[in-house]
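All protein chains but one are shown in place.
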Amino acid sequence: MDEKVNLKIDNLSVSVDTGTTILEAARKINIRIPTLCHHEDLCVAGNCRVCVVEESGMGRLQPACAIPVSEGMEIHTNSMKVRNARKQIIELLISEHRAECTTCYKNGKCELQALSNEYIVGESGFLPLVPLKGYTIDEFSPSIIKDDSKCIRCQRCVRTCDQLQSVGALTVAHKGGEMKISTFFDKPIYEVVCTNCGQCVNRCPTGALTEKTYINEVWNAIDNPEKFVVVQTAPAVRIALGEALDMEPGEIVTGKMVAALRRMGFNAVLDTDWSADLTIIEEGNELLQRLKRVLKDKEPGVKIPMTTSCSPGWIKFIEHTFPDFLEHLSTAKSPQQMFGALAKTFYAGKIGVEPSNMVSVSVMPCTAKKFEANRPEMRASGYQDVDFVVTTRELAMMIKQAGIDFRSLPDDDYDTIMGESTGASVIFGATGGVMEAALRTVYEVVTGREIPFDGLNIMPVRGMENVREASLKIENPLPEWDFLDGVEVKTCVAHGLSNAKKVMEQVKNGEADYHFIEIMACPGGCLGGGGQPLPTSPEIRKKRAEAIYREDAGKKIRKSHENPEIIQVYEEFLVEPLGHKSHELLHTTYTPRNRY
Amino acid sequence: MKKGLKRLDLIFKNEHDCDVILKKSLNRSNEELVEDLISSGLKGRGGAGFPTGLKWKLTAEAPGDEKYVICNADEGEPGTFKDREILSSVPHKVLTGMAICGRIVGAQRGFIYLRGEYKFLIPELQKAINDFHELTDKMKLPFRVEIFTGAGAYICGEESALFESMEGHRGEPRNKPPYPTDAGYRNRPTVINNVETLAHTYSILKYGPEKFRDLGVKDSRGSKVFSVSGDTPIPGIYELEFGMTLQKFVDDFGDGDAKAVQVGGAAGFCVPRKKFDKTVIGYQGKLTGISLPTGGSMMIFNSSRSMYNVLHNYLDFFVEESCGQCTPCRVGTQQLLLGIEAVKRGDKSSQYLEKLLELAETMRVTAKCGLGQSVANSFSSIVENFREEMIY
Partner (left out) sequence: MPHTGEYIKKLAERHGRRLESLLPILENVYEDHHIIPEDAMVEIARELDVSAAKVYGTATFYSFLETSKGGKYVIRVCKTITCMMHGKNQIIKELEELLKINLGETTPDGLFTLKETNCLGQCHRGPAMLINDTPYTELTPSKVRDIINEYRLIAQKSAS
């Protein structure tokens, strides 16, 4: 397949591999062809027809995204015929779209708006179709809002839900003028198998799929003098927030973000990274206990492999898709929820605030976290542990609303306690990060020695490959763990729910001999979460991952169990990992849900 | 009946010599058979007019461990009903064509995709298939035909949508390439032919390519089955030679007051009276006054008919039957319909028709499949020729 194809695009010669599309060939020589239904993460659809180009000798225009190049082809991307057609197609899309841009959540970030900005200037278009359709907006989900009146039927969301995530909550229903993006029987998203992962939101070119926003609720809490408002920030927010504030992908803005939050008026700016370290302690110990019960005590009914439980999209996915396998999940709550439970107990006591007067806000790269915070089991403190979840995108909006010049902010530090973190918790934001953090701690607990990887960097679990396996042989463990001597601990890392499904099918069929599996619902892990800045692409996610590992490498402490504030919370409050208090506050249960 | 166009009797001729035709054909090489088809000049009778011999040749040459022969009986084009008649009166001819095709391309399975509206044909058709299987079993020809029924979707007559439908999906046309000859049903090389096309192969195999070739005109060889409806005293199914002028056709079939003929169904062209004598029915050319392609639908409208109503009916049909996946077709059809309504009501000036004509042209060059592309045919030909009827 290393044969080259030669063609001309707009009279420029280009030579590309066989199988390259016209669109890819044009991009190679920096000719921009507009697209809407095309997305780098998804299969080709060729639906929107915005990318049509003219091929010499052909009467009909060709969709550049779907047509492979051929030898001697002559393509024109900017002929009169192309411009007229493209303009009319954009006009058609606008006619079926509720173009109320000024009040739209996606104003300024809408791809249709951007195209109309280029092509439609001061002309009256076609007749508006939206008033004829009787649309309703689905706002029942705590995570995602679906507004069909803004949908342009590009089917990116359906391809995301079906192929990228193997969830199948969204489909195309009906045909012709009635055709629409729908759930099963057009039920509210809240009632179907949606995992709230928000990957559809990340790929929707318009405002048809957005996260449910809690910006106003958060401002109201901040403005209420009665309330003590604490905020926690997830690991993956700090390496992506800058993108939504005119900075380049891969810039680390931890210090500026903390400064901004403080200026916005939060009473305490704390870190989910701290509770990520706590998660490692609880989950790592749970893993060791399970291994002991299986390998040493030969207890029947104890399930391995154990899988991670910090990704709420993954949790809802397994509840729907593999309801008989919930015992494989670690019972440890996610860092967000561990934080929430401790904020209104331990932290409230420490600073002398009534938990009923505390409002707990989290900033997450994730839309599923909004659902997670609303789960009935997440009230360990006696109150809703996390009151409001805002996404990275929402935080960026709030920073703009507050009039803060983000780029010029001086770096600031998190408050204490529950603000200190380690490199291990930072990497929670990338696929493989939880695994790496856990291994750093678990290995040391078992052997008393540091994990034998150069600079603590466990490279085999890093990267963007769909499913990655790594094993680690335990030698000369401490006496308590002698049953692990010579055991090859097998691990697996998967990101994106279609990959999660593949791994779980193996588990289901008894083909997986892993001990520990890390699963993140989103491609790339949390750094590619459904609440992250737009756009998303493999390239952008790679840059975010690099930033995460840079942040890790720059941290003084790289292992969760060495976090002094973690040691402190056990000394002062929790007593011991998996202890009584931990069970009460830091562990949870799961609910089998309908498969269909 | 008036003297006029030559009526032919190839397709519906009552002949039951499948065994002879099969035996005779199976004794010849695939190359010879394909050569006969190619030299006969037979082109697809569904409307698109792709040379049948070439289609079989390409499929035979395409690599693939499994291949299929599909008979497209999703006859949904308004004004077309000849495939129904062929399937009910001479199904054995169609089956013979499929079996020979199977031998040539290397397919052992054939399917008849029958539109849901024709379910009532199934008992008789299945019986014909069973009889045919007895015959092929006797001849040790490993070829089996199954019926697959549609469920009310015009677009499934588009070949790639038909494959999607058979595979359990929504009937949404695929991007092309790849073409069915390389990747059709189940992404394997597939011959998909219209019912009538397959029936013609029977005649060609029986009487030889010359006899077929002698009929018709250059580039439009053979006979064609026409579905005649509308304002005619003698609606029905007629086998005629290609190459007639529309004037001759109207002289024979019209009621003496024909003001327009819609050639090729809702997806076809509307020809006004003044162009009858310049319009020839055949494959080559577009609406150039030279010749018009058709799947055989001929709808005659007399002067009592409102061409606005005719166009409105077509557009209403397209709005419902578009699969909805591509922008030009999904939204374009709705805009054309709303647009002519607005002009007729006087909500939009007649100038808006120009914008709609432009839109139709955009649909023709940008829509994903034949449905969206051909909406422009009827739209433009009706609006341009009967503009005064469109205006408030």
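By letter and in written order, the chains are A and B; residue numbering begins at 1 in each of them.
Just so it is clear, a residue touches a chain if its C-beta (ideal position, glycine included) is under 8 Å from a C-beta of that chain, and two chains touch if they have at least 3 such contacts.
Keep in mind the model is a prediction, meaning the values are calculated, not measured.
Contact with the chain that does not appear here is found for just one residue of B:Pro142, B:Gly208, B:Gly236 or B:Gly346, B:Gly236. Considering B:Tyr314, B:Tyr352 or B:Phe386, the position touching the chain not shown turns out to be B:Tyr314 (whole complex).
Contact with the chain not shown here comes from a single listed residue; of A:Lys81, A:Lys146, A:Lys175 or A:Lys344, that residue is A:Lys175.
The chain not shown here touches subunit A at positions 162, 167-175, 182-185, 192-193, 595-596. Subunit B meets the missing chain through residues 75-81, 83-84, 115-120, 148-154, 165-171, 227-231, 235-237, 262, 266, 299, 301, 305, 309-310, 313-314, 316-317, 320-321, 323.
Definition applied: only the chains that are shown with their structure count from here on.
Residues of subunit B touching subunit A in their complex: 153, 155, 170, 172, 175, 177, 318-328, 330-335, 338-339, 342, 355, 358-359, 362, 364-368, 373. Touching subunit B in their complex are the following residues of subunit A: 44-50, 52, 59-61, 63, 66-68, 81, 84-85, 88-89, 92-93, 95-96, 126-127, 129, 152-153, 155, 172, 174-179.
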